[in-house]
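Just one protein chain is left out here, and the rest sit where they should.
Presenting subunit A:
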Amino acid sequence: MVRESNIIQIIGETEYARLRKIRCLLVGAGGIGSELLKDLILMNFGEISVVDLDTIDLSNLNRQFLFRQKDIKKSKSSVAVKAVEHCNNSKLQAYQGNIMDTKEFPLHWFDQFDILFNALDNLAARRYVNKISQFLKKPLIESGTAGFDGYIQPIIPGQSECFDCTSKETPKTYPVCTIRSTPSQPVHCVVWAKDFLFNQLFNDLSEGEGQEGETSKDWGSDDVDEIKRIQEESQELKELQDIVRSGDMKRVTRMLEKLFVEDIAKLLKIENLWKNGRTKPVALAKENLEGEYDETLLLSVDQVGTLEEQIAEFINSSKRLMKRLIGAEANAQGIEFDKDDEDTLRFVSSASNIRSLIFGIPVQSIFDIKKIAGNIIPAVASTNGIIAGLSSLISLRVLQLLPETKDKGVLDINMAFTSKASNISNDRYLSNPKLARPNCKCVVCSRVLRGVVKMSDDGLKEITLGGLVEELRGKYDFPEDISLMDTQDQRLLIDYDFDDLQGKTLGEMGLKEGSVLLFSDEMDEDQIRKPIELYLSMGQERLVLPDLPAEYIEGQTPVREEEEPSEISANADANDGVIILDDDLPEDNQLGDKRPLDSGDDADRKRVKIGDNDDGDDDDDNDDVIELD
């Protein structure tokens, strides 16, 4: 008996020989990724490349079992690959990088793999790899966990639903007025403290008046007085910004007076707000502000402090932040909220709790506020183990390596999500619906044709936009009226009444490896050609266009306008008023619809944040990142 004997018993000699040649891409070496790497090497897959951008954090160690205390701050992918050396029989390669970086990972790089495994923690990267899988027609095993919930979804391009065929949970947003005038839940106060107060005081150091861009926001109220007051309040923050930047510690109590006495009094004057029996806020009393406070107080993280303690925490953390702000380097950039930065967390926690006490809302411990403010998703080893096991197991069916299911089609393959642990069912541990056909309305896989254009550097320098359009029209037999768009920035390059740029070369237009062009039929007909999305991939040949079928769709349905909802955090400016939070897990148990957005796989680093684009410890630098959509 040898190492291979078990797997050979299961898949057979011939399939085992194929398995040894399979090249896997594993995107993510966090919670699911660690487990998946273990499973894939024990199964003896030929080659596994692991990509992760992150470094190891203490809070990873409860589940990311390839990492130890001594590995903290090191690259996840390379530590993971080293940690499996003792039992590895596959060719392994570790990359520390962002999978969406087209310089490091151009499209042709993905072409070397036979199968892609997503073990990701954020929607943007999931969508990106899904698109790559669609462009290259590579099978993708998508997966995710959040707490006890988890799912896997095998995606076979053209044959089964893609990641974007079903709509994803949209993040929770709160109207401005709820946050600024009428909070009723702890989360409202946390959002106020973090996105409004903290940001304005310590992070946004641009000079001048209140920065609220006051147009087109979700106010959640049409009370003129209320909106006017919110706008005034933003202007008045200037005074507090000056205090913070003055470094004059004696003026900290003035902040308390402004925020928790004066602003509340002004709010109470807007009578409409308190008409419907809504509990009125009670401003802090004078003695609260003037009393002695404990200058050394540090609440323990699981403690729910008294008002006095919250005030002491507020004053102490404000002072520490002010000191840091005086420090030369911080002054230029301000201080970003980071859930793992004690001072910022304690400031937000105490400010939020004081506001809660004023509005009669339950006070929370620092531990609980950290979860809301840092958008932490619970995560545990066992769920990740189960989901990674399912993901690696189903790959055998996707790659047609299981003799028992050789003659079964793609739509006989199962996806799976947790059922018992998610309190959906008492008589099944997993739900396992069969894969569905692609959704014909999906703008990612069905409403558009996809292909890869190969082009050399010379081609880029010589071919003009007009020349390219002629080539495309000829190759795909498109009519006279067309449009060509650069999807990266939704920039129109050419259409039937805009030809100013047709003499420019593709290079001059800034097109390069990873650019995605959308070529559309703009005729005013009932039936028009299905739009074609073309990925620009640099190679040796001057210009090679892909062979694509001629498909038609009904006219007058502008495809691009129906684009999936804009990227969750992309537009969520901290000052934007609409505050975004990830919602709790979906509670419905509709087959196939239960897709928690996040994965327990280091969910803390996800990019969907309250207001902020980033959660501070995410070292993901997006400079070179091109999003396909």
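Note that a contact is a pair of C-beta atoms (placed from the backbone, for glycine too) under 8 Å apart; a residue touches a chain by one contact, two chains touch by 3 or more; residues count from 1.
FYI, contacts and distances are computed from a predicted model.
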| item | value |
| --- | --- |
| Name per UniProt, for the chain absent here [options: "BING4 C-terminal domain-containing protein", "Plastid-encoded RNA polymerase subunit alpha", "Checkpoint protein" or "THIF-type NAD/FAD binding fold domain-containing protein"] | "THIF-type NAD/FAD binding fold domain-containing protein" |
| Of A:183, A:385, A:438 or A:531, the residue in touch with the unshown chain | A:385 |
| Option from A:6, A:170, A:272 or A:527 whose C-beta touches the chain left out | A:6 |
| Touching residue (missing chain; options A:95, A:148 or A:535) | A:148 |
| Option touching the unshown chain, where A:68, A:137 or A:286 are the choices | A:68 |
| Hidden partner chain, touching residue among A:222, A:302 or A:524 | A:302 |
| For subunit A, the residues touching the chain missing from this view | 1-7, 9-10, 35, 38-39, 42-44, 58-59, 61-63, 65, 68-69, 84, 86-87, 147-148, 185-186, 300-302, 362, 367, 371, 376-386, 388-390, 392-394, 397, 402, 404-405, 414, 416, 420-421, 423, 426-430, 432, 600, 603-604 |
